Every structure is written in C-alpha cells, then in structure tokens.
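Right after this comes chain A.
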Amino acid sequence: MQFSSFQEFIQMGGYAFNVWSVYGMFAVFLAVNLLGPLRRNKQIIRELKRRYELNAPAQSGASSANSSAESVGDSQ
Partner candidate 1 sequence: MDWTWFHKWGSPKWFYELSGKWLPWLVGSMVLCLTVGIVWALLFVPQDYQQGLTNRIFYVHVPVASISLAFFPLMAIAGTVFLVWRMKLADVVVKVAAPLGAWFTALALASGSIWGVDTWGTWWIWDGRLTSLLLQFFLLLGVVSLRTALEDSEGAARACALLSIVGCINVVVIKYSVDWWNTLHQPSTDFSIAADQANGPEIWVPLVFMILAVYLFFAISLILSTRNEILQREKRSQWVMELVKRS
Partner candidate 2 sequence: MSKVQSTLIKAFVSTLRRDLLIAYKKKNDLFNPFMFFLIVATLFPIGISPEPEKLSEISAGVLWISALLAALLAMDNLFRADYEDGSLEQLMLSPHPLYFLVLAKNIAHWLVSGLPVVLVSPLIAYMLSLPEGAYVTLFLTLLLGTPVLSLLGSIGVALTVGLGSRGLVLAVITLPMSVPVLIAGTLAVTQTQNGAELSGFLAIMGAMLVAALTLAPLASAAALRISVN
C-alpha cells in the first residue's frame, strides 16, 4: 500500500487532476462502449417485437408463406 490515508490517495502526490482525469475518462469509455451496445440491444429487440406484431395481423395463410419466401431472398 502506497498511501497511509484516504486523503493522500485522492491527492495522488499532487497529480490528482492528471491521474483522476485519465481514470475518469477510462471509466466513461468503458461505460459508453459496454452499456451503449447493451441498451441498443434491448432497444432493437423492442423495435423488432413491435414491428413483428404490427405485421403479424396483416399476414394470414398465403401471405405469410409469401413473406417467408421473401425472407429467404433477403438473407442472400
């Protein structure tokens, strides 16, 4: 342990601003690039769910078969 008190730890031997700003940016960077995609994933699933539900009543019997054929074509 390099520090004898919490106060000393925060002060970082006079380099508080430099050290903590870098670690702060690192934390923001981690948060943005982890939580961002995770939130986006939920959002996409929600959007797709709504989309499918909107489309579902319109499709009946023949048209649903048609749409699955279309989906095969799309994935190519």
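If you want to know what made the cut, all candidates are chains of the complex that A comes from, given by their letters.
Everything that follows uses one rule, which is that a contact is a pair of C-beta atoms (placed from the backbone, for glycine too) under 8 Å apart; a residue touches a chain by one contact, two chains touch by 3 or more; residues count from 1.
Remember, it's a predicted structure, so these values are computed and weren't measured experimentally.
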{"item": "Touching partner of chain A in this complex, picked from 1 or 2", "value": "1"}
{"item": "Touch list for chain A against partner candidate 1, complex", "value": "1-3, 9, 12-15, 18-19, 21-23, 25-26, 29-30, 32-34, 37-38, 40-41, 44-45, 48-49, 51-52, 68, 70-71, 74-75"}
